[in-house]
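Only one protein chain is missing; all other protein chains are in place.
== chain A ==
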């Protein structure tokens, strides 16, 4: 008890300035081992500490407290405590012990899922991610957990706010794969197929030495998302045979064949939880076919559209065309009196100031990216590991000693 009390005192005392904080950190680390065995500190003691000021200490204590298993009744209370802490803690202090914080958050997530109330955890985790992130372009271990909770809670908007960052630095591949996978699923939920396609593409093309289950699942979704988004069929690997067939039938453009294939393989799709996505792909085939028609016809009757795209009747054709006009996929006018649709050219003339702003922002972004790329290239060329590898390989290809790109000492 004594040690616990003294600990609390030191926490309260040393949480003011950065110098003190590092001292406190040291004390806490030492204390951790001893406290692990002698754990009588109750929740009540935590009351004495203020999460926003004494974040570091609070963190250690809370982490130790929640380490063991908690009975069902108490889980809710613990969860509340953790949520409050996460919401209020100070980012600067947390970053000193980020692994502990991450562990705590993960535990929080597990408890929330146990309670089957993922919505409670969404807001805290979102703020947690922001706090742990050193810079906006770094991926943290919390990203995938946060996204997972958002998915469970169907809280896509919150998840999307995290996805809007440009991730450029990655520490753990597995985090990255999960991040992209969950991120892709969130984007699918929000019907932002472009971004979903990008994220899934990143997983699928990530360099990995062994085939990863995450990548495989992502690949299946990627095929379907691509069909919905751009109608392109991706070359499919052998073990994704049902998807391959779906892709082929999609390419042929005949709806009933596609539906037949879907029904035939529906059990496979169910197993992968992709049935909804497949159904969306089937629906998008109609849209794709109508889009093709706009290339060939200036005006077309609704009945003709229905016939060519194999819809049931003109009314359905009208609904589809209306939907597409609203989504901005085609530009057309429907004349209900004649039952005719008149397809128009894209009215965008690229002459407005908004368009100029769009182009300007794209240019700026491109310049920024190029700068990043150059910086990365420079940093890589100074990296000793890389130089070592190049030095080793250089001996294999003796191109003549015109100039030494790699100093001799790196040739092992």
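By our rule, contacts are C-beta pairs under 8 Å (C-beta built on N, C-alpha and C of every residue); 3 or more make two chains touch, one makes a residue touch a chain; residues count from 1.
We take it that contacts and distances are computed from a predicted model.
Student: Of the candidate names "Actin-related protein 2/3 complex subunit 5", "PCI domain-containing protein", "TBC1 domain family member 19 isoform X1" or "60S ribosome subunit biogenesis protein NIP7 homolog", which one corresponds to the UniProt protein name of the undepicted chain?
Tutor: From the listed options "Actin-related protein 2/3 complex subunit 5", "PCI domain-containing protein", "TBC1 domain family member 19 isoform X1" or "60S ribosome subunit biogenesis protein NIP7 homolog", the omitted chain resolves to "PCI domain-containing protein".
Student: Of A:116, A:348 or A:378, which sits in contact with the chain we cannot see?
Tutor: A:348
Student: Which one, A:23, A:96, A:291 or A:340, makes contact with the chain that was left out?
Tutor: Selected residue, touching the omitted chain: A:340.
Student: Going by the contact rule already stated, which one of A:166, A:327 or A:393 would touch the omitted chain in the full complex?
Tutor: A:166
Student: So which of A:134, A:283 or A:376 would be touching the chain we can't see?
Tutor: Within the whole complex, the residue contacting the unshown chain is A:376.
Student: Spell out the interface residues on chain A facing the chain that's missing from view.
Tutor: 166-173, 176, 198, 201-202, 205-207, 209, 292, 295-301, 304, 338, 340, 342-343, 345-346, 348-350, 355, 358-359, 362-363, 365-366, 369-370, 372-373, 376, 380, 383, 385-386, 389
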